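Every protein chain of the complex appears in place save one, which is left out.
Entry: subunit A
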Amino acid sequence: MTAVSRTATPSRAAGQGDTVQGDAVPMVSIRGVGKSFGTNEVLRDIDLTVNKSEVVCLIGPSGSGKSTLLRCINFLEVYDRGEIRIEGKLVGYSEDTPRRRLSNRDLRDLRRNVGMVFQQFNLWPHMTALENVAEALVQVRGMDKVAATSHARRMLDRVGLAAKADSYPARLSGGQQQRVAIARVIAMEPHLMLFDEPTSALDPELVGEVLQVMRDLAADGMTMVVVTHEMGFAANVADKVAFLDRGRIAAFGTPREVFHESTEPRVQQFLQTYHERNSF
């Protein structure tokens, strides 16, 4: 269905498991991060490391803070305590002065390398699929329109939607819209991709095509942090799974460790509920 190459890159193989590799700086390093909305503590003392080419899935009950944590990584959400680093660079705050916010320009430089895919796709309805993908190349990368358009066409081809280049989002299915949204992000050649429940707004029969594109990206060595309720994806594609509950990481490890070997009662209960909901 998609034209993405399935060949695993060497960097991906290196990313599996062993963290003390030649390239010591992790893609994402989260240390002691906390956040409150008023008196409500939504994130408490989060530690999480994502190495290059790793796929990390954040799972857990709704309201557990997984989307908030994801949105802190590109500073769409402001975190109050601790620090988040992407490729060693502090996210959102100045290195020199503690807790001084980065300028908008510095934030933009950081976000250029971090792609985000949203639950509601967030395609721009007044632009065609092709224009949606090309726009950031022009506005952010400063490419000229011709080059941006041809690059955008290749990206649509990568997610199997070359034929829909001139369609407006309203004419596309949810699955197609989400694939355009992914093309829009990969066109920017991000070092890291964040997925915020990318299949939760889709009809069940459209989930597969989006997950396939994500699988292909993972196989290509993309570093991905994925908030998801698709336990099958987490079990089969993720290198690491973090289970969040009430703002804390209650369990962390390989999918096997979290899904089959964890003795944490909240994980057990969550998976129990999940299985009951998905059995007839």
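Definition applied: contacts are C-beta pairs under 8 Å (C-beta built on N, C-alpha and C of every residue); 3 or more make two chains touch, one makes a residue touch a chain; residues count from 1.
In this text, contacts and distances are computed from a predicted model.
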Choices "Phenylacetate-CoA oxygenase", "ABC transporter permease subunit", "Xanthine dehydrogenase family protein subunit M" or "Putative ABC transport system ATP-binding protein" - which one is the UniProt name of the chain not shown: "ABC transporter permease subunit"
Per the definition of touch given earlier, which of A:188, A:202, A:241 or A:267 contacts the omitted chain? A:188
Identified contact with the non-displayed chain, of A:79, A:93 or A:118: A:118
Would you indicate which residue among A:76, A:90 or A:162 is in contact with the undisplayed chain? A:76
Among A:43, A:136, A:231 or A:267, which one is in touch with the chain left out? A:136
Going by the touch rule given at the top, which residues of subunit A touch the chain that is not shown? 74, 76, 104, 108-109, 111-112, 114-116, 118, 120, 122-126, 135-136, 139-140, 168, 181, 184-185, 188
